[in-house]
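Yeah, one chain of the complex is gone here, protein chain that is, but the others are all in their spots.
Each chain carries a letter (A and B) given by its place in the written order, and its residues are counted from 1.
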Amino acid sequence: MPLVQVDLERGLAQQLGSVISDGIHDALVEALGMAPTDRFQIFRTHSPDELVFDPTYNDVDRRQLVSIQILMVRMYDVATKYALFDAIAERLGAVGVRPEDLLISVVENGIEDWYAGTTRS
Amino acid sequence: MPLVQVDLERGLAQQLGSVISDGIHDALVEALGMAPTDRFQIFRTHSPDELVFDPTYNDVDRRQLVSIQILMVRMYDVATKYALFDAIAERLGAVGVRPEDLLISVVENGIEDWYAGTTRS
Partner (left out) sequence: MPLVQVDLERGLAQQLGSVISDGIHDALVEALGMAPTDRFQIFRTHSPDELVFDPTYNDVDRRQLVSIQILMVRMYDVATKYALFDAIAERLGAVGVRPEDLLISVVENGIEDWYAGTTRS
């Protein structure tokens, strides 16, 4: 039950929203071994001025911001997380989202911190 | 100072937003012993395509997604969390939100991670 929250520009969402959605989900399935039906994503669309970023931070040529927040259970090691990031960057890159524009962040909680339609999941 | 963030369809928010708000808050007061005045909620409304979910995951018959994220201080045991989930599901069920459509997630922080109008709270 990861919960994926994507904040991006409205125009990008209209143009590529569904392939971005698929790309992120496929990366989670591939890199984390997530069940293909375990899919919960929230897209929040923005005017450009609502997404504030520095275009050069970390020596990256950033043109717009696509923020992907992933809330997931604390159980993956660092290598797995990096594999997840690479899988997301690769799949979104394949549909036209520049890896440089991604900001991916992970927050972890416990298995007991979820209710997905029934208490014990 | 829990912070409750609800993402739901625009139409549902217009129809039931205030009773959903009350239901979640009453559940926090009941299950966590929260002060009744300790209420901070953010509602974010969406078009259906912005809320992506699998309608069958975990053998649940899911029709729409109502995501409830609760950021709260790390101090509740598992039984208390499950009681909170059940209280939310029961109260929202009573106003017409199907428990199957709920995705509740908890993130925890420390008491020192909050500023609610004054530094020491």
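As a convention for this text, contacts are C-beta pairs under 8 Å (C-beta built on N, C-alpha and C of every residue); 3 or more make two chains touch, one makes a residue touch a chain.
The structure presented is a predicted model; accordingly, all values stated were derived computationally and were not measured.
Engineer: Given that one chain is not shown, which residue among B:Leu71, B:Ile88 or B:Ile104 touches it?
Structural biologist: For the chain that is not drawn, the touching residue is B:Leu71.
Engineer: In the complete complex, the non-displayed chain touches which residues of chain A?
Structural biologist: These residues of chain A touch the chain that is not shown: 7, 44, 46, 49-54, 56-58, 60, 62, 65, 67, 69, 78, 81-82, 85-86, 88-89, 99-108.
Engineer: Please give every residue of chain B in contact with the chain that is not shown.
Structural biologist: Residues 1, 3, 13, 17-18, 21, 35-45, 71, 107, 109, 112-121 of chain B touch the chain that is not shown.
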